[in-house]
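Sharing a structure below in C-alpha cells format, with a few things to ask.
One chain of protein is taken out of this complex; the other chains stay put.
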Amino acid sequence: MFAFILARILQAIPVLLTVAGISFALFAYVGDPIAQMLGQDFTLAQREAVVHALGLDQPLYVQYIKFVWSALHGEFGLSYRLAKPVGTLILERLPATMELAFCAAMLALCIGVPLGVYTGIRRNGALARFIMILSLIGVSLPTFLIGILLILIFAVLLGWLPSFGRGTLTVVAGYSTGLLSLSGLKALILPAITLGLFQMTLIMRLVRAEMLEVLRSDYIKFARARGLSTRAINFGHALKNTLVPVITVVGLQLGGLLAFSIVTETVFQWPGMGLLLVQSIAVADIPVMSTYLLLIAVLFVAINLTVDLLYYAVDPRLRLNRRSLTGRG
Amino acid sequence: MPLLEVENLIVEFPTRRGLLRAIDEVSFTIDPGEVLGVVGESGAGKSLTGAAIIGLLEPPGRIAGGQIRLNGARIDTLSPERMRPIRGRQIGAIFQDPLTTLNPLYSIGRQLVETMQTHLPLSDRDARERAIQWLEDVGIPAARHRIGAFPHEFSGGMRQRVVIALALCAEPRLIIADEPTTALDVSIQAQIIALLKRITREHGTAVMLVTHDMGVIAETADRVAVMYAGRIAEIGPVRDVVLTPAHPYSEGLMGSIPSLEHRVDRLRQIDGAMPRLTAIPQGCAFNPRCPKTFARCMTERPALLPAGPTRSACWLHAEAAPHV
Partner (left out) sequence: MNPPARLIARILARFWDTDFAYSFRRAPVAIVSFLVLVVCVGGAVFAPLLAPYNPFDLASLSLMDSFHPPAFMPDGDRTHLIGTDDQGRDMLSAIMYGTRISIFVGLLAIGFALTLGVTVGLVAGYMGGAVDAVLMRIADVQLTFPAILIALLVDGILRAALPREFHDKMEIWVLIFAIGIARWPQFARTVRGSTLVERGREYVMAAQVIGLSSRRIMISHILPNVLGPVLVIATLNLGLAILDEATLSFLGVGLAPTEPSLGTLIRIGNNFLFSGEWWITIFPGLMLAAMVLAINLLGDWLRDALNPRLR
C-alpha cells in the first residue's frame, strides 16, 4: 500500500517538473517582463540593473531551479495587470472556486450516479428514455448557455435568485465562505447548477453505459441463474463492478469542473480563480497564467492520486496482482 | 413422473429478415437423477434450449410455443418474480467459461453464502460452514483458508469447481450444464466431468449436459439427444445412439469419435456445414449433407419416430417409407 502510493508520487514528479518547465518558459520567453516592469522609457543601464536584479543574466538551469524553488515557497512574481503578488491573488480567489466546484461535484454525483443506475436497469422504460434524451440535450448545451438560460429564467424573469457575485461572505479562520449566509447560499445555487449539470449528465451516461455492459456479463447471467434477487444483482453485483471504471472517469471529470469553472465564473462574475485567469489571458498577464497552470497541474496530480487509491480500495485484483507479483519476486 | 418435460418448444428471434426459428418443436423429458446429454454443432440450439428452460433467454429471443413443465407444473409461463426462486433452488446452471462466470469483486465464500441464504433459511455461521463443506466437496484444497479468496486467485479448473459448488449449493433437482468443460485445458476436462458426475450422483441431481463433445456424452450421459438446426434428430439411450445410430447425422457424429478398439487411418467427417437458420432447406434440414437422401426428404419434414430403441427424425424409419 505504502509502496503503491510512493510509486504514484514518484511518477507524478516528472509531470509536475515538465509543467513547471512550460510555466517557466512562458515566464522567461513569452512577453517581456522587463518592458513590463520599466515601462516605455529606460536606459540600457537601468535595463541591465533590472536584468541582474531578476537574475535573468544567470544560466537557464539556474533560473529554472530558482523558479521551482520560489514556486515551492509560494512566490510566483507580480501580476502585470494588478501589480500584486500572484500567490496572494490566487489565494484570495481559491475559496470561491473550491466552494463552487465542491457544490457542483456533489450535485453531479448525488444525482448523476442514481440516474445512471436507473436508466441502466430500466433500459427500455419510458421514463429512462426520456431522461436519456434530456441528458443528451444537457451534453450538447454549452455551459455558458445553460448559465445564461438560468439567469434569464431565475434572475431576470422570476427575480428569485441573484445572477452574479457571492452574496454575503463570512470569514472563518482567514477563509472567506459564502456557505454560512442565506444570500451566500442563494448566490451559489445557479452557478453550482450550471457547473454541475454538464458533469452530471456525463456521469449519468457513463454509469448507464457501464451498467449495461456489466448487466450483459456472464457473472450477472450466472447470478440470475442462481436465483439471486433482482435487488442483490443490480445493486450488489452490477453496481459494484460498474464503479471500477466509473471512479477513474468521474475523478477526471470532477477535475474538469475546475476547468469549466472558468466559464461559469465568467457568466456569473463569480470572483474565483477562473475569472482571474480569463481576465489575465485577455491582457496576456503571463505570471498569472503560468501560476494557474502550475496550480492546476498540482490539483490534477492530487486528483489522480486519489482516484488510484479509490481504485485500489474497490478492486481486489489490483491488490492481489501486486501481492502475487512481489510474492513471486 | 419425469422431473422435467419439454414439449414442442419453439424459440424465435425477430430479425431484420423476419422471424428466425432457432428452436423448432423440441420435445424431451429428464427423469430425476438422470443425465441427459445434448449434442450438436454450434448453432444447433443446444444452449438456447437450456436458456429457455431456466427462463434466461436473451431478448429479443422468446418462447413462441410449447410447454416446459417441472414436476408437472408449467414454468415457461411464470412471471419473472415467480421464476426467480426456482432458479438456483430447483434448477441450477453451470456456464462455459469459469473465468467470466464468477463476480471478480466478491470473494467466493461471499458468493456461496449469498446464494444459499437466498434460497435456504440459514444463519450466517451455518451458511459459512456449509460453504466450506461445499468447497471441500468439489475438491478445493484448504477450503477453510481459501473461502475469503477472490476468483482471480484460482486457476480455470479450480474456478469451474467453485462454479459447480455455486450451482449445487442450494440443492437443485436439475442442473443445466452448458458446455462446462469447453473453455478448460484438455487435461482438466476429464477431472471436471468426473467431479460433476460424482457430485450429482451423490445428491441425486438430474443433469442436462450440453456439449459438442461426443466423447464426454458417451462417458457421462444415460440418454442423449442429438440436435440439428433447431430440432432433435435423434434421442435415446446413450449406448444405442453411440453404437447403432438410427439417424444418418448421428451416424456421422459417432464416426467422428476416435476409438481404441478399431484402428482407423482417418476419422470420418460429415461433409458440408449446418445450414444457417435463415436458409434451412425444405423437407429434412439435413438433406443437403445426407448420404441417404431420397425424394421424400426433399419435400417433407420428418417427425421424431420410433426407430428401434431410439427415436429418430428420419424418413428411413417411417413405417410407410416408400422404397426407392
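Should a chain be cited, it is by its letter among A and B, assigned in written order, with residues numbered from 1 in that chain.
Criterion: contacts are C-beta pairs under 8 Å (C-beta built on N, C-alpha and C of every residue); 3 or more make two chains touch, one makes a residue touch a chain.
Remember, it's a predicted structure, so these values are computed and weren't measured experimentally.
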Candidates A:60, A:91, A:106 or A:152 - the one touching the absent chain: A:152
Positions on chain A contacted by the hidden chain, ascending: 15, 18, 26, 29-31, 136-137, 139-145, 148-149, 151-152, 156, 163, 252, 255-256, 259-260, 262-263, 266-267, 277-278, 280-282, 284, 286, 289, 293, 296, 300, 304
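Keep in mind that, in the parts below, only the chains that are shown with their structure count from here on.
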CA centroid of chain A to CA centroid of chain B, Å: 53
Contacting residues of chain A [partner chain B, same complex]: 217-219, 221-230, 232, 236-237, 240-241, 244, 314-317, 320, 324
Complex interface listing, chain B residues touching chain A: 54, 56, 80, 84-89, 92-93, 95, 97, 100-107, 114-115, 118-119, 150, 152-153, 163, 166-167, 170
